[in-house]
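Questions regarding the structure given below will be posed in turn.
What you see is part of a larger complex, with each chain still in position.
Each chain gets a letter, A and B, in the order it is written, and its residues are counted from 1.
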Amino acid sequence: MFTISSEPIDGAALLRELGDRRAGACVTFEGWVRSTSSGRPVLALDYEAYAPLAEKEGLRILAEARARYPFIAARAVHRTGALKLGDLAVWVGVAAEHRAGAFDACRYIIDEAKARLPIWKREHYEEGPAEWINAATPKN
Amino acid sequence: MKTIRVQYFAILREQRGLSEESISTGAATAADLYEELRSRHGFSLPGARVRAAINDDFVAASAKISEGDTIVFIPPVAGG
């Protein structure tokens, strides 16, 4: 399942959902709000999602991962709303019989999610106006 | 002319000043509609940097627009 959440993500609860007696390995990825972006000090950020399409595309990514790598269960959540430094922005977990499948699938899911999901990030800086990342602005 | 709904996100939402609207348009394709909206609202993103979705599915820029569709133009995503 791939969900978009306006509430804080509970990684420990998601991890418990993945528990399975056949699984010998579980790999998780957490994306945290960090204090610099391309060298600029960041104070906070906003995530905005086009949720129905983001969840559909997220499910497509999980299905692609399943076709490529052996795993038992995968779960992913992307946060929206106003986040502060250190907050959990995205969580991906994969349980597999063996660790190679768990590592490969987890990395595939987060790489594709970052590239493809219709989710946008606006950074608030110590200096200067907030900016939508990767979007051309009137000034540039 | 057909009546459609347009939703705006992120920089397009800010530049339009609202999240969604109903409009009447003669545009045949998603690309045509974006150019119409861009010239009307002064969007900074060129059409080549925007993807289109109709009724919550990604579509090609050449996709036809039909009466009652909901259309979203998708700015470049955060990436890293």
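Following the convention adopted for this analysis, contacts are C-beta pairs under 8 Å (C-beta built on N, C-alpha and C of every residue); 3 or more make two chains touch, one makes a residue touch a chain.
All figures in this text were calculated on a predicted structure; none of them were measured in a lab.
Q: Taking the file as a whole, write the stoichiometry using the chain labels present.
A: In total, the complex contains the protein chains as A x2, B x2.
The definition used in the following text is that only the chains that are shown with their structure count from here on.
Q: How big is the gap, in whole Å, between where the Cα atoms of chain A centre and where those of chain B centre?
A: Centre-to-centre distance between chain A and chain B: 25 Å.
Q: Would you tell me which residues of chain A are touching chain B in their complex?
A: 47-50, 52-53, 56-57, 114-122, 132-138
Q: What residues of chain B sit close enough to touch chain A in their complex?
A: Chain B residues touching chain A: 7, 9-11, 13-14, 44-46, 49, 53, 56-58, 72, 74-80.
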